[in-house]
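Note that this complex is displayed minus one protein chain, with the remaining chains in position.
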Amino acid sequence: MFERKASPRWGMVIDLDRCTACQGCVTACQAENNVPPPTAEGAAQGRSIRWMDLVPNVEGEYPRVKARLLPRPCMHCDNPPCIKVCPVGATTKGEDGIVIQVHARCIGCRYCTNACPYTLRYFNWYEPAWPEELGLALNPDVSVRPKGVVEKCTFCHHRLQKARDRARAEGRELEAGEYVPACAEACPTQAIAFGDLDDPSSEVAALARSTRVFRLLEDLGTEPKVFYLREG
Amino acid sequence: MTSSRRDFLKTVSGAAAAAGCAPLLSCRARAAARAKRAEPPPKGSPESWIVSTCGACPGGCGIRARLVAGRLVGIAGNPLHPVNRGGLCPLGLAGAHALYHPDRVRGPLVRSGAGGSGELRPATWDEALALVTGRLRDLRERGLSHTVALVDGTRGLSRQVAARFLASYGSPHHLGGRPWNDLGPSAPLRAMQGVETAAVHDVENAAFILAFGSGWLEGAASPVGAARAYGIARRGRRSGRVRVVHVEPRLSTSAARADEWIPIVPGTEGTLALGLMHMVLREGLESREFIEEWSSGFEPLRAIVLRDFDPETVSERTGVPVATIIRVARHFASTRPAVAIGDARNGPGAQSPATAIAIHALNAVVGAIHARGGVLVPPEPPLDPLPAAPADEVAARGRSFPAISAPDRAGGDLSALQAWLEGGGAHPVYLLMSYGSDPIAALGGGERVRAALRRVPFLVSFASFLDETARHADVVLPDHVYLERWQDDPTCTPRGFPVLGLRRPVLAPRHDTRHAAEVLAQLARGVGGPAGEGFPWRDFVDVVRLSVRGLHRSGRGALFDVPDAEAWVVTMETNGWRASAFGSFDEFWDGLKARGGWWDPLYDFGERGRVLRTPSRRFEFAPLAGALEEHAPRGKAALMAAAAVPASYPLRLHLYPLLAAFGDSQGPLPWVQDVLGREIGESWSTWVELAPSDAAALRIEEGARVKVESAWGSVEARARIYPGVRPGVAAMSMGPGGAEGGTCRRALVAQAGALAALAPGRAGSARADTWVRVRRA
Amino acid sequence: MSVRAEEQLFPAPFDEPERAPALAPGGEGREPEDEALLRPVLHTTWRFWAIGAVLGAVALWGANAYLVQFRWGLGVTGLNRPNYWGIYITNFVFFIGISHAGTLISAILRIARAEWRRSITRSAEVITVLVIFFGIGNILIDMGRPDRLLNVLRHGRFQSPLLWDVVSVSTYLTGSTIYLFLPLIPDIAILRDRTAGIRHRLYRLLALGWRGTPRQHRILEVLISIMAVVVIPIAVSVHTVVSFVFAMTIQPMWHSAIFGPYFVVGAIFSGIAALILAMAVIRSVYGLHDYLREIHFNYLGVLLLIMSLLWSYFTFGEYLVTFYGSEPVHMAVWWSKIAGPFAPAFWTMVACCLVVPFVVLCNRRTRTVKGTVLASVTVIIGMWLERWTIVVPSLSSPRLPGAAASYFPTWVEWSIFAGCVAAFTLLYMVFTKVFPIVSIWEIREGREAAVLQVVERVRSYLPPGAAEGRAP
Partner (left out) sequence: MSPRPTAEASALLAALCLACGSEVKQPIAYDHRLHVGKLELACDLCHETSSGGEVAGLPPLSTCATCHQEANGPSPEEKKVVEAVQASREIPWARLYELPRHVYFTHRRHVAVARIACERCHGEMRQQTRPPPAALRSLGMNDCLECHRERGASRECATCHR
């Protein structure tokens, strides 16, 4: 029925030389994925949910100080440590390499959050809430998570499904650029490239071959599908 | 950790006394504070997209609003808009929260308590309008129309409508109250080029950027536009990667993104610029062509700079090593094109005009004026002017009074207003309207500013949120938020191309609010006389339609289109053809609505007359030379004296902008609040950054509660030890201002208050010379 | 530990000769001797009710705290990102560790035929069975969605070490319960014959028709032996997989190969301490000085000392290896324990688990009841801190910056902890009111048969020559 070529391997390349650390990606993600508005208390307790986060790292001493600000989505590892430990299979890696959380099955044991060396999985400590009318801005494509489950970046998987449905209904293949996560779409400097890493003609594949490329905690063997291009 | 332990002890002791239900009760209180769970619109609801223009800050980005089941469920960038090309910053992306914000003003408010008490009660539009109209009519009839002032934070037609209102009514006091990153007339352009517009820096084409002051990326007039240009200059062009050197007392985001960060003593950027100029001149690296053919009055400046600004002196004053000055000067002058960027902000913490002029002069010396990769002067879009405002003798008389305005001061009109109200004015102000502006917050807030504003017996605010001014107002006539109104948004791209964005409602107004420009027209009609006749239009859309006819008629430029179409327009226009067939005006109008606006991707480097409007038709170095000459008798000694450290306040206060803290026209949005100081891990608090050595000397630990005190006041903050702060400097971020209270408001506001407390009413000069001390609270 | 080693280690006689009971089979006249063991079951004082009420109140308070958490979510705890696990997981490991008191120790002693075990096995086994519930309970308390517990059965994935725990712990619970129940049967039968009414009916049901025939005895002995053998590997597996929950991740100072044995040693260590404490309490509350004698504490004290040294050896190895590896990520955690925010907990742990037990227990004069109890109390505290300093610091120092937040439990977590301890103690008390806490029939058996057997056995150790020839 659905004749398929080899499945794409979705990946992301973040060019730190372009990035201005504006955090547009962070807010774009929160708006797209119905992340509940953070509160002062939650922020003080380290409970703000940011699927896409800006990770600050300041090194050195005055005046030779270097600050690196890394936009950090889920790495969507090819060898994800989180999946191995889930007792109920609530987190899975799809054929196209996207690591997904099934909120309806998650039992909230938070083993995956601890197994993730990037600490990029988040937990719903309370029932998510929206002050008064703010909840009207919720995106219908993404479910609102209940309390007590883990959530994480999905590479805006719902956008992939919508794009793929559209392409199928029109009887064609998914085109490059048709599926882009909210963070990449919102980036003012186009520092975030997204596409099929296995497609040699794609922009991400080309960028991932750059000499500037590195990945986070590469030595752990998690094989992240998010690549960074260093400055300079 | 300590706080949670304290909580624990508190709870345990309380619990020991109480019965078993105590914890349930305490949680119920928490529940009341928390809001309800919400659900997205039902699945399968039809969706639509509306193209509009963001209004969260003056950046002028294009947006697409996603509507499902009558709800605004998302905002994305408009990929056709030449300013942002689909990109957006956190403020723009959180726009839906501005629309649905719980703190919005839901209808007209009228003061119920004593003046300045901030007690307001809901009223009907009829009542509120009658109140204001009555006052206006009364003043006009008594020949006091000149005692009415209007602080205006808008631009484009909204500004013209306000100007019309005042012209027909009879008041000369049309004051600028721009948000602090708005593109406004730039002081150096006015002084040295005789041009009353903003300067833009062609970052996209520059090979070397020397940025002075705080955050040229996060504090830019259009943060997204600047970021986009930066991205292109770094990696998006064939001509190679731009090199960026950033001069600032603090390792800001911009500084972190630069190739080199030069920590400098706050407020001495102008001195450094002159020191660099000294090296450029001494090594003969200046642009002789520009100096000889385009400028006048250079020789006196050369003499002063060569005499007073040798690297040793400058190094001592600015704290920048001599070797760095020499190296950067050589690099700057020998790389083409290179551009020096000053701090575009206005308001508290802005660079002084003298500094801006020095930096502009540095650009001129290397020929980076009106040149590719240099400082550009964007042309105005060819809009049709509104017909002349009718006036009678009352209006004429009123307008003949001297105006409260000081366009060449850094704080701009608002500080002039403050001075005027504090007793320096020729006559009292009996009625003040704040329109698209929050003058109290823009002046830094604080008791002194509030007291000055309280001298105005009748204060009218058009705020959508209960900002500081609105809280003190006698009548609040709430405006729509930008997602609910029609508006034009004239701006430009970093390459100097004029842009006219069209803002249109994405949803019907949620609350009982009215378009402020239409309310002004209504007030005018209520007053009667020529003022009433000046507004024959049904609504503001008609005004916009009238104005954009000029674009249609000119045949210049093009509707927004994909990036590839730009080359086509340029080719056609440079060959003298019309690039676009707009068709009829209605088709053009529909195109504007569908694409989001109009632009003209052409910058004519030939038209010198447009950018040099001084009497000599040349670039004038004289203003800078003149300013320096004033200090000349004292020479080096004067320069050195300023660096003395007051004994009781050993730290300089450095105020820096945060991108997400823009937009004083809306309430703080939780998502935006949460990303505020991410680089240092602070978001919902007021914090002060100290260098590790200073903190050690003061025995202040990371995260300690401290008091920051200046000669004028003090404020509490959390101490953060940050190696990216120059020793001897206390760095604080600029909040957007606004009042306390409300659902989502938090310490962000306190940050703005901090400035007020530390340097009350000293807008514009706060950064250079506010000295503080920090001690444990 | 072989049988021989065991007996060489404990050269003291099994019982002081002058107190040794007559070897004649039990008869009417002997009854009063063991009446002390039945007294707690048959007579209850007001003190029991008073202490029970206090413990019950604390337990209810803990239950109330849990209800608060259930209603509002785990937000009422001090947990955060990156400290996703805290006191509940600490308690889980701690309680499961304590559970090694009973079954494992009792089984080992049984297999080793250490005769002094007879009066202590029951109290140890009860600790095991009861405390496992609280171990499992803390996992449930820690779950964000306890209502989805069944997902673990419906969708369980065996790749997850958490599933190994589920299997292992539930097997252990089953095994331990059987292992507790089997030796109870003869005692239940005694109670059946001594009671009337509803209690009688209960005991009759539980006694499974025990009449004490030699055949029944034989079957019981066989079953107990089988269970004793079976339960040891299960017990070892339990704490091994508990450690695997941590060791299977790549978190710094969790991902360690020695975690399995390290945890098992720690578990036995804390288990013995808990047992000593329980014995001391029973002994003084129910006046069982004749049954739980100095010698028992002495022997267990020696065992505790051995475990303390073994545990210290593992700890030393673990920390030294990490230090020499000097991986920055590991060192961040290492330093946070040695000299950082977790240093107070860490050094208290060292004091409680090594310094105090070593000083007290290695000296024969201080290895008294009081001395061993003191050491046990510190060991229990120290081992809780050990679990704490394993669970929390690794999470508090994540690899990537930007997620640093400190963790300290809230009143809800402390209340639940207190509730667990109180409920456990209460259940233990109730057990002593329903069943004899010292095995009556095993004591009798010891009196009647064991001494002869031991004499026989000891003889079998010795070279046959001289002794054989000069038979009396």
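Note that the chains are named A, B and C in the order they appear, and that numbering of residues resets to 1 at the start of each chain.
Methods note: contacts are C-beta pairs under 8 Å (C-beta built on N, C-alpha and C of every residue); 3 or more make two chains touch, one makes a residue touch a chain.
The structure presented is a predicted model; accordingly, all values stated were derived computationally and were not measured.
Engineer: Which candidate, A:Arg47, A:Arg105, A:Arg121 or A:Lys225, sits in contact with the chain we can't see?
Structural biologist: Of all options in A:Arg47, A:Arg105, A:Arg121 or A:Lys225, contact with the hidden chain holds for A:Arg105.
Engineer: If I consider the whole complex, including the chain that's not displayed, which of A:Arg50, A:Arg72 or A:His157 touches that chain?
Structural biologist: A:His157
Engineer: Which one, A:Leu54, A:Val85, A:Val144 or A:Leu229, makes contact with the chain that was left out?
Structural biologist: Missing-chain contact among the listed residues: A:Val144.
Engineer: In the full complex, which residues of subunit B touch the absent chain?
Structural biologist: 31, 34-37, 39, 43-44
Engineer: In the full complex, which bits of subunit A touch the chain not displayed? Write them out.
Structural biologist: Residues 1-2, 89, 92, 94-95, 98, 100, 102-105, 127, 129, 141-144, 146, 154, 157-158, 161, 165, 168-169 of subunit A touch the chain that is not shown.
Keep this in mind: only the chains that are shown with their structure count from here on.
Engineer: Distance-wise, how many Å sit between the C-alpha centres of subunit A and subunit C, to the nearest whole number?
Structural biologist: The computed centroid separation for subunit A versus subunit C comes out at 45 Å.
Engineer: From the mean C-alpha coordinate of subunit A to that of subunit B, what's the distance rounded to whole Å?
Structural biologist: Once rounded, the distance between the two centres reads 32 Å.
Engineer: Would you give the residues of subunit A that are in contact with at least 2 other chains, written as numbers and ranges?
Structural biologist: Subunit A, residues with two or more chain partners: 54, 56, 126-127.
Engineer: Can you list every residue of subunit B that touches 2 or more other chains, as numbers and ranges?
Structural biologist: Each of 678, 681 in subunit B touches at least two other chains.
Engineer: Under the definition above, what is the set of subunit B residues touching subunit A in their complex?
Structural biologist: By the definition above, subunit B touches subunit A via 34-43, 45, 47, 68-69, 71-77, 84, 86-90, 92-94, 96-97, 99-102, 217-218, 223-224, 227-228, 230-232, 234-236, 241, 251, 253-257, 259, 261, 263, 510, 659-660, 669-675, 678-681, 683-684, 691-693, 722-727, 743-744, 746-747.
Engineer: Which residues of subunit C touch subunit A once you look at their complex with the stated criterion?
Structural biologist: 72-75, 78-85, 139, 142-145, 148-149, 151-152, 154-157, 159-163, 166, 245, 248-251, 395, 398-405
Engineer: Taking the touch rule as given, give the residues of subunit A at its contact with subunit B in the complex, in rising order.
Structural biologist: 15, 17-24, 26-28, 30-32, 34-35, 37-40, 43-44, 48, 50, 54, 56, 58, 60-63, 65-69, 126-144, 182, 185-191, 231-232
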